[in-house]
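Shown here: the complex without one of its protein chains, the others still in place.
Chain IDs A and B follow the sequence of writing; residue 1 opens each chain.
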Amino acid sequence: MERKMINRKVLKPIYLILGIVILLALPWIIRDRYFQHLMVLSCIYIILASSWNLLAGYSGLLNLGHAAFFGIGGYSSALLALKLNISPWIGLPFGGIIASIFGIFLGIPSFRLSGPSLAITTIGFSEILRLVSMNWVSLTRGSLGLYGIPPFTAFTFSESVSIRFTSEQNVYYIVLVFMILTLLLLNKLIHSEFGISLKSMREDEMGSASIGINASHYKLTVFMISAFLAGFAGSLYAHYVRLISPEMLSLGETFSVLTMAMVGGLGTIGGPVVGAVLLTFLSEGLRFVEDYVKIDIRLIIYGGLLMVTILFMRNGIVGMCKEVSKRMISKPEA
Amino acid sequence: MSEKIFRIVLGMVVCISLFIYGGRVNAADPIPIGILGPFTGSIAFNAEEMKKGMMLAVDEIDAKGGIFGRKIELIFGDTEAKPDKGVAAVKKLITRDKVLVVGGGYASSVNIATSEVCQNERIPIVVAIAISPTITNRGFDYVFRTSPNSPQFLTGINDWLLKVKKPKTVAFLMENTDYGRDGEKIWSAQAKKIGAKELAHLYFEIGDADFTTQITKLKELKPDVTFNIASTTEASLIQKQAKELNFVTQWIGVGGQFTEAYFKMSGALCQYAMGSSLEPTLAMKNPLVADFVKRYEAKYQKARPGIFSSQGYDNIMVLMDAMKRTGKLTGDLQKDRDAIKEALRKTSIELTQGKIEFDKNGQVYTVFPSVVQVQMVDGTPQLFIIYPPERASATYKTPLPWDQRK
Partner (left out) sequence: MRGKSLSRRGIYPFRDEESMESLFLQQVFNGLIVGSLYCLIAIGLTMIFGVMRIANFAHGDFSMLGAYIALYFIVLVSGWFGWIGSMIVAAIGVGIIGFFVERFLFRPLLTRWTDIDIIMLSIGLFILLENGARLVFGPTPKMIPDPFSHKSIDLFLVSTSVIRLLCFFFSCVAILLLQLFLTKTKMGVAIRATSQNRNAALLMGINIGFIYSLTFVVGSALAGFGGVLYGTTFAIFPTMGAMPTLKAFAITILGGMGNIRGAIFGGFILGVAETLGGNYISMQYKNAIGFVIIILVLLIIPHGLFGGKQKS
C-alpha cells in the first residue's frame, strides 16, 4: 500500500506537466484551422461554465440569467474598443469589472430569495438586459449587433516582427493562459477558508449562520466573482469572434452553459472543463450528422443529455469517473 | 487537479479522433461552393425556396458540362438567422470545407457579419437575399450582392406615394431588426418629403404573436398608410388581427413577406396589401423568366417559384458566369478567388430579376422591383403590378372596409 501512495505522489506533477505541454503544443500538432477555432471556443466556454459552476455547484445559487454577464462583458469591451479606441487588453478586465458591478444587482436579491424565486429573478434580469441590448439601438445597434470589433492588439517587437492576434492559433494561446489562470484561481478559492464556508452555507444556511458565517457577505462576493469571470469570458469572445449580438444574453446561451456544467459535473473543478469541451465538439460533430439525416437534432440531444444526467448521473461525467476510480481503489481491499 | 488535466487530454484525444473520422474528405473533382442560409429556425421555409432555385441553376450548369468539365457541389452552412451562428458557419465553410467562393445568405444582420469575415479571409462572397445598404457600402472589394438594397427596393413605392396615393397620415409597425429599421428610415424621410404626418412608430420582435396592443393603437389613430415591415408569419398574423379588431388601412411592406406560405396562411385577409416585388410570375412576358418558371414547376411538381427562388437562381448563375470568364481554375485557392473576384466586377448578364451588373461597391444597380398589390382573383389572392404604369397589369384599389369586402 505504501508503494502505491509514493507512486501517486510522483505521478501527480508529471501528469500536470504532460498535460500542459500537450495543450501548448496542440495547435502545432493539429493544424486544421477549424479544429483550432473549436479549441478557442472550448477554452472560453470553460471559463464561462466554471463561473456558473461557482454559483450553482459550490454555493447552491441557481443563476438562470448567467448569459447576461457574458453579454455585458462582451458589449462593454467591444464598445470601449469601438467608440473610445481603448485597447482590448484593457477592455478585458473592464468587461469583467462592469459585469461584476451588475453581479451586485443579482447578489443582493439572493440574500432573501431561494431556489425558484431566485431563478426567476435571474431570468428576468437577463431578459430585461437582452431587450435593452436589442432596443437601445444608438448604443448597441440593436439586433444587428456590433461587428468590426478590433482583435487583441498585436505585440510589435520591431518593424517586421510582430505577433498578431487575428488567427485562431495565436488567440488560442491567450485564452489558454486565461483558462488555466481561472481554474487555478477557482481551485485556490474552493480549497481556502472561503470555499469551506461557502460549502457550509450551501448545505445549511441557518446552521452556518449560527457559527458566524454571514451568508449575505458570501453570496454577494460569489456573485461578483462569478460575474467578473463570465464578463471576462465575454470580452475574450468579443475580440475573437469580432461580432456580438443580443443573442449572447439569451436564455438559450445560459442553458448551453448550464448543460455543460451539469453534464460535466456540478461542484467539481473538472466538470465544467469536460462539459465545455465535450459540448463544443459534440455540437459541431452533430452538424455532420444533421447533414446526413437532414434534421435538427442538436438541441434535442442537449435537452436529452441534461435530463439523463440529472436522472442517472447526478454528478456528471466527472462525478461518475470519481465513483469508478473510488471503486477501483477499494477493490483490492475487499 | 492533475486528474482533471489528464482527463482533459483524454477527452481531447477522443474528440480529435471523432473529428478526424467524421471530417469531410475533399474530393478533387466537384467544385465546392459554400452557401449560407437560415436552414433551421423560423424563416427556414424561405431558405428552402432559395435552395430550390439554386439547385435548379446547378442542374442547368451540370447538364451543360459543368465548369471546365467539373460538376458543382453546393455545401450548405446553416446560419440559423443569427449573426454569431452565421459567422461560425462561414468560417467552417472556409477553413474546413475549403470552398472556392461563398453565395447565398439571407437576413441583413447575418450577412453584414459574414461578408466582413469573407473580406478578411479574401474570399469572394455574393449575397443573395439581404437589403441593408451597409453590406455593400464599406468598401469591401470581395463583397458583392445580387439583390437590390433597400433604397432600390423602395424607390418605386416612394414614387407611387408621391405621385399617386398622396397620404396625409402614415404610421409604422416595424420588425425590430435592421430590416425593419432601415425601411423605416427611408419611408420616414419620404413622409417628410411629401408632407405626411407620422402618427406613430411601433415595433415588434420576430416571434411575437400578439399585435393587439399595437393594432388597437393604430385603429385609434386611423392612418391612411401603415408601413409594415415583417416576415411571413408576423405579417400574416398582423393581417388576421387587423380584421379581428376591425382595422382598415393601406398596408405597405417591402415585399419579402409575399411567400406562398403567407398566402396560404392569410387567404383573403391580405387583400390590398402592397409591397415591392421581384416575383418571377409577374414578369412572364420576359421569355427568360417564363422559361425559368416552367423548368421550376417541372422540377418541383407544380410548386410556384417565388422571389427567393429566383434570387437563389440568379445568385448561382452569377457565380458560375464569373467562374467561366476566368478562363481556368489553377487549383491555387487564393489565386482562383482573386481571379473570380475580378471577373465578378465585370458581370453583365440577363437573369430572372433582370440585368445584373455591379457598381464599384459590388452592389447590383440594374434590377428594378415593381410596386405590387394583392388583389383577389376568384377568391384567391394574387400579386399584381400596379406601378409604374408602363409595367402595370392592374390598377390600384383602395382598401374597402371589412364588411364591404366579398
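Basically, a contact is a pair of C-beta atoms (placed from the backbone, for glycine too) under 8 Å apart; a residue touches a chain by one contact, two chains touch by 3 or more.
None of these values were measured; they are calculated from a predicted model.
By the touch rule given at the top, the unshown chain touches A, B in the complete complex.
Set against the missing chain, the residues B:A200, B:A290 or B:A394 yield one that touches it, B:A200.
When you scan B:V164, B:L221, B:L333 or B:I349 for touch with the missing chain, the hit is B:L221.
In the complete complex, the residue from A:P13, A:G148 or A:G304 that touches the missing chain is A:G304.
Considering the whole complex, the residue from A:S42, A:S77, A:T121 or A:N170 that touches the absent chain is A:T121.
Seen across the whole complex, the unshown chain contacts chain B at 40-42, 44-45, 172, 176, 198-205, 207, 209-210, 212-214, 216-217, 220-221, 233, 237, 240, 243-246, 261, 265, 269, 402. Residues 56, 60, 62, 64, 109, 112-117, 119-121, 123-125, 127-128, 131, 134-135, 251, 255, 258-259, 262, 295-297, 299-300, 302-307, 309-311, 314 are the ones on chain A that touch the missing chain.
The rule is short, and it goes like this: only the chains that are shown with their structure count from here on.
Chain A and chain B have Cα centroids separated by 36 Å. Taken in their complex, chain B has these residues touching chain A: 1-9, 11-12, 15-16, 18-19, 22, 24, 40, 76, 78, 82-84, 87, 91-92, 95-96, 108-109, 112-113, 116, 120, 132, 176-178, 181, 203, 205. Chain A meets chain B in the complex at residues 11-13, 15-16, 18-20, 22-23, 26, 30, 32-35, 37, 134-135, 137, 141-145, 147-148, 166, 183, 187, 241-245, 247-248, 269-270, 273-274, 277-278, 281, 284-285, 287-288, 291, 296, 318, 321.
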